[in-house]
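Every protein chain except one is present and positioned as in the full complex.
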Amino acid sequence: MSKKGFDLFDLVKKVLFTDFVKGLTVTLGYNISKSITMRYPDEEKWVPYRRFRGMHTLNRDENGRELCVACELCAKACPTGCITVIPMEDNSGRGISDRVAKVWTVNVVRCLFCGYCEDACPTRALRLGREYELACTDFSCTLKSREELLVPQPVPESIPGGYVVKSKFERTPQGIKVVPELSKYKKRSI
Amino acid sequence: MEQIFFYIFAIVAVASAIAVISVRNPVHSAMYLIVCFLQVAAIFILLRSPFLAAVQVFIYVGAVMVLFLFAVMVLDIGKESFGEHMHSQAIPAGITVLGLLAVVGWLISKGKITVPLGNYTEEVLTKNTEVVGKSLYTQFIFPFEVVSLLLLIALVGAIVLVMKEKGKGAGSTRS
Amino acid sequence: MLTLNHFLILSFILFSIGVAGVLLRRNIIIVLMSLELIFNSVNISLAAFAYYLQSITGTVFVVFNITVAAAEVAIGLAILVAVYRTRKTVYVEELKDMRY
Partner (left out) sequence: MPDIATLLEILLIVVKVGVVTMILFGLPLPLTWLERKVAGHIQVRLGPWRVGPHGLLQPFADMIKLLFKEDIVPYKADKLLFNLAPLLSMVPAFAVFVAIPFGDSVMVPFINKEVTLYISDMNVGILYILAIGGLSIYGLILGGWASNSKYALLGGLRSSAQMISYEVAMSFAAVGVVMMSNSLSLLEMVKSQSGSFLNWNIFYLPVGPVWFAIFLIAGLAEINRIPFDLTEDEGTLAAGFHTEYSGMKFAFFMLAEYVAMVTISVLSVVMFFGGWNAPLQVPVPIPPIFWFVAKAGALIYFFMWIRFTLPRYRYDQLMTIGWKILIPVALVNLLVTGFMRI
């Protein structure tokens, strides 16, 4: 009861437990509504949008040649200096020009995924992909080399993303991987 | 059969009662007193009064002993030292108690029931809740009212006793 | 066969233990507990009389007794708390002055 005086309406509300019943209806509504939990590693996996900035990936052109020309602009643009590029010249035809990267490494521990490298890249060779499962057990995997980054990521560029797909576990010698099954997707707001 | 149960309850009751007055920690004392009260409740059942047994457990064990424990914990009363435990009054007190025990024991063993028996059969006494209720509200209505008044006075008195005086606050009473 | 004397003797042993507790112990809490013991021994004998004399009066008196005991405990513990607040002790021999 408030200090202003006797409030009959307030008393009736208290006697009939109206606030209590209101609270109960709210929680009951949540109880029977659908859960929003994503059952992430076992059953579902989130496919991010294209704008997502995850693990670096190095692209090739249609003929399978590396787009990277080892111009070192990405290394210059990087605010943390985590990208190391050592160029070399050969005419083996593995790149679109004679100048190709001999070493192209990114230190994932220092990278802050700002995307400046991708903006700086003149040939669109470097993209920040949609791979976000970066956890590992030792320091050897924090330094990603050119060979690893040239492998295409499981989610191709053509998929718009922004939905949940079914996933399954796949055991590899490196550990367990959560593999998305991109064909079975459902739109879900998160 | 009944005798075996009686002896079990009686021995446990006496042993725990001795423990109540001999252990040094008040909380342990209270624990033994609870055990003793439970045995007394069991003896009430042997005496065909389940109502009394339930009331015994409900009031003594459920409320009175909780109050005791509450007081012990709030006041933080520690163990007694041995010197406080055995004091100069111990020997006369012990002699008095033993003398009392001897005298009344002799009286009990010599005593005979000379009063006329009541008119309640055993079946009535076994289901005695209703009988107790009826006699409480007819024959004993005046004592009943007096006792309820006493309880009310005790309640008010207890609150008055422990209430801190208004205006003074907690600080002054502590000094 | 259980006789009245069984219960009376048990009751009396408990009574003596209670008296011994009151006389021997210095801690007011234990003294109060011993008083409860005495109340209980009286309750046993009253209930035993009620059963063996086939009368309900004893049972009714046990009920009164328990009520009075509850009141006594409430008051006793309240006094104890009040005493402890002013004197900071619960030992009876330290509570010998009336004036404080």
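A few remarks follow.
For clarity, chains are labelled A, B and C in written order, and residue numbers in each chain start from 1.
Rule of thumb we're sticking to: a residue touches a chain if its C-beta (ideal position, glycine included) is under 8 Å from a C-beta of that chain, and two chains touch if they have at least 3 such contacts.
This is a predicted model, so every value here is computed, not measured.
All shown chains touched by the missing chain in the whole complex, by label: A, B. Among B:V66, B:A90, B:L107 or B:I141, the one in contact with the hidden chain is B:V66. From the options A:N31, A:S140 or A:T172, the residue with contact to the unseen chain in the full assembly is A:N31.
Residues of chain A that touch the chain left out of view are 17, 20, 23-24, 26-28, 30-33, 35-37, 39, 42. Remark: the residues of chain B touching the chain excluded from display are 25, 27-28, 31, 34, 50-51, 53-55, 57-58, 61-63, 65-67, 69-70, 73-74, 127, 129.
Simple rule for what comes next: only the chains that are shown with their structure count from here on.
Centre-to-centre spacing of chain A and chain C amounts to 76 Å, using the average Cα coordinate of each chain. Within chain C, no positions touching two or more other chains are listed. Taken together, the chain B residues at the contact with chain C in this complex read 2-3, 6, 10, 13-14, 17-18, 20-21, 26, 29-30, 33, 36-37, 40, 43-44, 46-49, 51-52, 55-56, 59-60, 63-64, 67-68, 71-72, 74-75, 77, 80, 84-85, 87, 89-90, 93-94, 96-97, 100-101, 104-105, 108-109, 111, 113, 115, 117-122, 125, 128, 131-132, 135-136, 139-140, 143-144, 147-148, 150-151, 153-155, 157-159, 161-162, 173-174. Residues 1-2, 4-10, 12-14, 16-21, 23-27, 29-30, 32-34, 36-37, 40, 43-44, 47-48, 50-57, 59-60, 62-64, 66-75, 77-82, 84-86, 90-91, 93 of chain C are the ones that touch chain B when the two sit in their complex.
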